Each structure stands twice: as C-alpha cells, then as structure tokens.
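Report on the structure given below.
The excerpt is restricted to a subset of chains, each kept in its original location.
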C-alpha cells in the first residue's frame, strides 16, 4: 500500500475529493497547513510594521491506497488540482508497511 | 383625544425652528427639556452602536474569515464618510428649504446653526437642540448606506463601495428621507405612515442592495461551494446589539421621552421577540433544526417590520406583525432567493426590503383602532391608508433602484466593481486591506 500526501490549493479540495472517490478511494485525511515555496506571498501592514507573509494557506490530503491504484490516484489529483499557476502544490508518495482499521482490526488493503 | 394627538403627530414631522443667530436668548424662546435631550443623545448613541459595532459584526460574522475585515471596513468607513458628508451638505439638502423632494443649500457646513438653535418635535412648543437632531438624523443616513453593503459582500472592490455609496446617499437617501419625513415632503403630505424609517431606511437599502448584488454578479462557487458564516457568535452579538440599538432608532424617532415613547418602546421589544420565536419554530418545523442564524435573522426581520409601525400599532398588533414578518422573510431568504438565483450575500433584500414592505403595508392595517392601533386618521379608510402605504413603497423601490443602478455603473466605469478572480479566492482582507483578521 501507498500513502499519497498531496499539498493543494484549498479551493480545490472538493474537486479532488470527488475525483478520487470516483476512483474508489474510500477515505481521506485532511489537514490545514501553510506552505512556503516559489509562490510569492502578500504584504501585510499593521501601523508602522510591514511584513511579507510567505506562508500561504494550503490543504494537505493524506490517502492510503492499494498499490495498484496509487498511480491513477496521483494522476487524478494532478489533473483536478492543477490550475497551471504557481503554487499548485506537490504530491509525495511513500510506502506503507501496514494499515489497520481500528473499528474492526482488519489490516492491509482490506483496511484502506 | 390622546390617540388623536398621537396620530396627528405623525403628520407633523420636524421643521427645525430657526433662531436668528447672534440674537441673545429671548425669554420666549423654547428651552429644551433635559429629559428629552438626554433621551435623544442616548438614542443617537444607540443608533451609532447599531452600525459600529452592531451591523459590522452581524455582517462580518456571516462572511468567510478571509473577507471579514473587508466587511468591517466597508461599514466603518462608509459610516464615517457619510457622517462627514451629512454635516457638509446632507442635512441642508434633506431638512431645509421648501422643496417637496429636495431641500436647499442654506445650511451647507451647518452654516448659521449654534448651540442655541432648536428643532421642533411633534408636540407644539417642545424642542430639542438642533445639533442633537442633526446628529440623530446623521446616524440614520450613515446606517442606511451601511446596510446596503451586505448584498455584494465578498467580491466587491473597496473603492467601488465608497463611490457607489456616496452617489446613492446623495441622490437616493437624501431625497427619499425628505419626501417621507420633512413637513413639506411629497410622501409626507400624502399621509404615508413611516414612524422610524421602513421606507427610507429598509426598503431603500434593501432594493439598492439587490441591484448591487445583481450588477456585481455572483460570488465564485456560489451554489456549489459551501459558504457558511465563519463566526456565528459574532452574528449573534451583532444581532443583539442591533436589537438594543434599534430602540434608539424607533423610540428616538418620537423625539421626546414622553408617555407615548413607552408604546413605541414596548412595540419594538415584543414584535422582535415574537419574530424570533416565529422564525425559530418555522425553521424547526420545516427544516429540522432551529438555528442561531435563524433566531438572529428573525430578530432583524421583526425589527425591520416594526420600524414603520412602532408608533401606529398596539402591542398585540406588534406581536402579529412580528410573526408575519418572520414568516414572509423566512420564505424570501429560503425560497424566493433560490427561485431568482441572485446572490444577495447577506440577504439584505430578503430581510430589509421584504421585511420593510411587510411592515409598511401592514402599518396601514394594524393602525386601525379595532386592531389595537392608535387609529386611522379621520376620514381615511383602511384601504385608503394601505394604498398610500403601497404608493410610498413603490416610489421608494423605483427611485432607489434607478439611482443605485447609476451609482454602481459609475463605480464600474471608473474603478471597476469587482476584484479579480484570484483575489476573490484569496480573500478581500489581504487583497484590499493588507491584513489578516485572525493570526
């Protein structure tokens, strides 16, 4: 099994969710994160102080999927999350040694 | 007798008594009662509080967190800007001269007014300081424009808001206020009843909001993405402050802390309470849950509807009016809006315009003595009165809509109405104001 971690623009979350669930992914864990990257932030002003906000709001998705659909899922995310503008984000894939469903104790691809 | 007095007073709205400046205080000059002055200052403060922070919070809590400061700023700056314009030319145009739809220039910059100038009230010989009257009326003008901004929230440019609201204030608010409230005003002379501003404030602002919402276009993702209020406790605080402040609005419109003020006060209190209960129960019954946003919306609907009626109906009429307003506004924001598909972000039209129309029309009904009201003017049937009320509504709707259209058009052609798509996604707070609300 693979753990797919995708950092995307927040407003793309619903589209991506829909795309991957249509492919059979049954669960996603989502975290609000701040991303630093090539995309430039904005400047904020507070009386005399002025500073550049470099950390921009991003949404991180984690999906545990069976090996066989991992590639397709990555592709689906790329296709739906892409706007073509800087800051679209990244996808990381790592190997999962084990997955357990807490409710039932099932493990492996059954548990995903 | 006493009822007649009250009705009569509705037909005798303010013509400020001009004291010849420079003249020493003559013995027969009316001196204001300190109780009236205290109450009118308190009322003015209550209306300021309705705007800042009341309305700002009510609106600010309903938008997404990335746009909250933009809404607060629109309210804060529009309120302040119009306050300045009011003393420069607004008061003069609305409350001096003899025109039936617009006044004169003789009090530009408040020329000729000093601390001894007095304004008349509904009671012969009773006056209040003109400076207090100016301040009180100022808050109405400023607040009305602030109501409008909820309709196109979350997508409009800040500069466009300022331009449009200055134009609309000058060419819609001022003439309509004059027509309805000034002794020589067109609608006033027709006999339209509008104690505290159902037409001038709520219908006026509500229709201007609708025009703005349509001209600005829907928010990105409207109808497909969830856009829940980012902070409902703020909405509740805002609604509560509006409720408390509204007593200044309605009871202050009585201009005196006399016995009649008690009726206006109680009506404002219980129509609102009834509307809260009604909205809560309708929502519970038809949609499964009584929501806080619903309770707050019910309060505003009730307050809007009782505004024109608060000096005309009796307590039980006020309760019924509150319930009817809640039912109809509930329908307007849940069904009517969906049918037409416009994106009035914070339901300025559905609550203020629709609620204002309900209140204006029903004032003509519940004013009847048989229904507990203070009684129709002699020789006027209920049908007559309802007709006059409807005419007032129609004139306000038409006039305000046309001026609003022009105002937004001007803003659009000069600075543009709407921010870029990327900016709308990012949120107006950082884009237009260079700040984040919460860190």
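As written, the chain order gives the labels A and B, with residue 1 at the start of each chain.
Note that in this section contacts are C-beta pairs under 8 Å (C-beta built on N, C-alpha and C of every residue); 3 or more make two chains touch, one makes a residue touch a chain.
Here the structure is a predicted model, which means the values were calculated and not measured.
In this entry, the protein chain formula for the full complex is A x3, B x3.
In this text, only the chains that are shown with their structure count from here on.
Per the touch definition, chain A reaches chain B in the complex via residues 11, 14, 42-46, 53, 85.
Chain B makes touch with chain A in their complex at residues 221, 225, 422, 425-426, 430-431, 434-436.
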